[in-house]
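Yeah, one chain of the complex is gone here, protein chain that is, but the others are all in their spots.
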Amino acid sequence: MTAALIWVLLTVVAEFALLSLNLFGDAATKQGQFIDDAFILLMALAIPVFTFVVTMIGYVVIKFRADGDELEDAAPVRTHKKWVGSWLIWTTLLTIVVIIYPGYVGVQELRETHEEEADLTVNVTGRRWQWSYEYEGRAVSLFAKDDMLILPNDSLIRFYVTSEDQDVIHSFWIPAFRMKIDAVPGLTTKFDVNTTKIGNFNDDVNFRVQCAELCGRDHSLMFTRVKVVEPAEFEQWIADQAA
Amino acid sequence: MTIHVPNVNHRFDPLTINRLGLWLFLVSDASFFIALLSSRVFVSGTSTPDEINQVLGLSLTVLLLLSSLTAYRAEVAAENNDMSHMKNMLLATMGMGILFVFGVGYEWYEALQHFPPSTGFGTVLFTLTGVHVTHVATGILTLGFVYFRVRKIETIGDNLFAVEGAVKWWHFVDVAWVFIYPTLYLLK
Amino acid sequence: MPLVRGVIYAAIGFAIGGSISLGITNMTGEDYKEPMIVLGYVFAIIGWLMGVGMWKIWGREWFGKSTVNDPTGGWERYLKFNTDHKVIGIQYLATLAVVFLLAGLLAMGLRAELADSGQNVFTKNTYNTTMSLHGIMMIAVAVAAVMGGFSNYVLPLIIGAEDVAFPRINALSFWVVPPVVVLLLLTPLFGGFDFGWTAYPPLATQAPIGGLLFELAFLTFGISSILGGLNFIATIITQRAPGMTWGRMPIFAWSVLAASIISLTATQWVAYGMLMIIFERVFNMVFFSPPGGNALLYEHIFWFYSHPAVYIMILPAFGAELEIISHFARKPIFAYRWVVRAFAAIVALSFVVWAHHLFTSGMGEELAVPFMVLTELISIPTGIIFLSALGTVWRSKLRLKVPLLFALAVVFNFAIGGLTGIFLADVATDIALQDTYFVVAHFHYTIMGGEMFAIFAAGYYWFPKITGRMYNETLGRIHFALMFILYNITFLVMFIPGTVGMNRRVAEYPPEFEAMNLIVSIAAFGLGLSFLPWIYNMLNSWIRGPKAPDNPWGAKTLEWQTSSPPPLENFKVMPTVTGDPYGYGDESVVHARFGKSSPSSQAAPAEGD
Partner (left out) sequence: MHRTLQQSLKLGWVVIGLLAIMTVAEFIVAISFEDTVMLFTLLLIVGLAKAWLIIQYFMHFGQLWGHIADVWRGTLKDDPVADREED
């Protein structure tokens, strides 16, 4: 009984702590928001399980401790049908909840833009240790390391990602967007994001393209700064570049 | 001087334990061949180039299947203590095995011209046949050791598992080829 | 001097293999280096094995000659090809303890580099090599310490056998491990390897010669793992003491059986993965490069082994943990049969979940949901193991000795490790977390927090049996407290950089993440120092600790019913098993009888005759 009480108490405290904390800042895309929500939900589900384990261990160590040199046996309870049964049911239920939402639903949410026409398509190519970008239909490409990847806000942006043929696997990751896809030689992968937030590498370090798959010597330096701007500003920038 | 080596086996005789061990190893090796076969589709799809020598592939298959029969007869003879038949059959098996190795050598010679290892299909062909022919070579070597051991004795006695094991290994190599052959030659 | 002979034979072997290869490359005009190393190594390892004693004990038999086997002797019996499973167990444990400490030192080097965001301790290449070496050496320890070390020592004892089913194969599986260690330690001299322990091509196929040594080492280690698994399966099936039915088998034996099944079959896949890289390097094949090849092939093949491999690591750890908990709680294992079923379920599921490592790899999108579902299902059998651990300690008479403290820490740590695993099995959250420090913290919680703590629990638990002496309880508690607290600080904090956007395997990172990394580094250094009391305790107690009684814990399993350390044949009188090993608080359950009482009078089922 005491143990159950401690468990409930711990769980409530931990859940409140979780909800009041801002774990990772706001995501800058719609998809990123789904992912963050999924993360929070999984945390909320995991906390009671974890507090249960902690409570049990703590309680047992204090309550059922038997010191002294004499060996004393406990009552031989080998199993308990109801406990095993309800444990199985509860873990299965939890698993099913996790599988359906955020698992299945989350995947559907991430894929819901697949059929739509993208506002902007960017072809990304990785090579050691640099990214290059080509705005499809805009006659602008970025290559140099100091360039900034400029993207419009409030748009559906589709990235086609690949790596050069004789190169190695990279991974295209923008932490602020929560999106990541590998750049594999000979294979084109794609990823959609709906940008929702204006931001800049100089203000938030997560506005950067970072290689996330170990690719050799300068792996940690293989990044590009990202700037998300208003669509009008973006078009202006494109026009300036083309000129 | 042999000091007491724990010899356990309360209820299982050594022959059964050895058999079990060999079977477990074959299971493990089969897992390796499954990995090999599964990589074929990744590297060169399901297409088979026209230049591949179908006659050679079929002859190799027939050769290996026939050698399985002689290996089988060697084992049956060993169980029935028919030493001379066993020895003949072991020799025949080894002979066909060596012929098979030469066949694969010729296959490689042709393959080097049409699909060298630097092409997708060449990669698959050389890897599959290479790993397989290594197994064949081990089989020939094992049969050779067994032949060397049994060539002078009158009854099979404790050497039964040596014959049986070598023959089982040979059959296993054959089973592997049963799957490698269609994978390399017959897929479209 | 078997070791010296082994080295000399290995050198001769390398010379022979290398010259053959040189002859061939001379004719074809290819580059001579890599073929020479591969062929030379193959011959060298045969020479090494023959040199350390395999020729005398085994090789002569192939040529119809008589063999000599003498597993007895003083300390020098540990330095040769020895078929006694207890000797092999100690050989494994000693070797892996050294590897563990070396890899731990490497980790401290890494944390020194990561304490601030710039590049100061290592150059970029040496950082990558250090990180990769730390990874592969720890993986080797994790795979072999329980499966090679404790299983070898304890398994035959715990099931009442005199030895494993194939003692010579057992010795072989140990003696290929030293070359693995030597090869890995040599890699920095050959340009190192910068691709992590996962060795993804094409990076791995383009790495310097050090990469080739890594692949050969991994391949060799795989052979050891396969032969070990084969041996344990055969041992458990054929060598159990009379009367030891499956229902009476200690849970540790069950867990070893489960892990052995994985190690027998899945390890072949990583062997093939390594072979593909070697082939691509030596024969210029195109498994992975674009015209023809496909880089994802390796990822599939590799994770088909490497995901089940974590169950090779963790299942025996669970077995040891439950075993220890039951004996120190003095209560039967709760829901024993359900635990066995859970092991079976984990083994079955472990083969069909590998692609959750590939959610962001660009594999077919339709694969994501099935693999996510299958992966999440593993949490159900894992939950059973938690239920069993918690159910066993509930209303028990807990004796808080060091082994139990570590075993309870496993429950705590693995709760965190397992729950964070759900985030990584979920496609959506995995897209954000893949390849970040979240993953690093997660697998350190499962493997170090789960398995390593269980290894230390097992180490303290079986120390009296192995050495015949008692360790120092106070030092053990100090070690536990330091390790548990510092470990949790290190890796709990490490989750944070992962969630806020720091990727793994980098030497430099944005300065914004500096504060949390500094905390991790400081705690990690403390964690490293926490092993000092352990080292001192183990060495000192082994040399001059008080003599241990045969059964210091009052445990009922068979290994405690013989002398400490056990004689060569394990039991002076072979046991007959008459009941299950967890009969605490129940007078009617007697696990085993020794001596004249014949099996029939105990109504032991005569099974498997």
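Structure notes:
Every chain is named by a letter (A, B and C) in the order it is written, and numbering of its residues begins at 1.
The definition used in the following text is that a contact is a pair of C-beta atoms (placed from the backbone, for glycine too) under 8 Å apart; a residue touches a chain by one contact, two chains touch by 3 or more.
If you're wondering where the values come from, they're calculated on a predicted model, not measured in any experiment.
Contact with the chain that does not appear here is found for just one residue of C:121, C:492, C:516 or C:589, C:589.
Note on the undisplayed chain: of the listed residues B:46, B:84 or B:113, the one touching it is B:46.
Checked against the full complex, the candidates B:34, B:69, B:91 or B:131 give a single residue touching the omitted chain, namely B:69. Residues of chain B that touch the chain left out of the display are 12, 16, 19-20, 23, 46, 58, 61-62, 65-66, 68-69, 71-73, 76-77, 79-80, 82, 168, 171-172, 174-175, 178-179, 182, 185-188.
As a working rule, only the chains that are shown with their structure count from here on.
With respect to chain B, maximal separation of chain centres occurs for A (centres as means of Cα atoms). Once the centre of each chain is set as its mean CA position, chain B and chain C turn out to be 32 Å apart. Distance from the chain A centre to the chain B centre is 49 Å, each centre being the mean of its Cα atoms. Shared interface positions of chain B, i.e. residues touching 2 or more other chains, are not present.
Remark: chain C residues 62-64, 67-72, 83-84, 161-163, 165-167, 169, 226, 229-231, 233-234, 237-239, 241-242, 264-269, 271-272, 275-276, 279, 283-287, 291-294, 296-297, 300-301, 304, 568-570, 574, 608-609 touch chain B in the complex.
Chain A makes touch with chain C in their complex at residues 23-25, 32, 34-36, 38-39, 42, 46, 49-50, 53-54, 56-57, 60-61, 64-67, 71-80, 83-84, 87-88, 91-92, 94-95, 98-99, 102-104, 106-107, 109-111, 161, 165-169, 171, 173, 175-176, 178-182, 184-187, 189, 205-206, 208, 210-221.
Residues of chain B that touch chain C in their complex: 1-12, 16-17, 20-21, 24-25, 27-29, 31-32, 35-36, 38-39, 42-44, 117-123, 126-127, 131, 145, 148-149.
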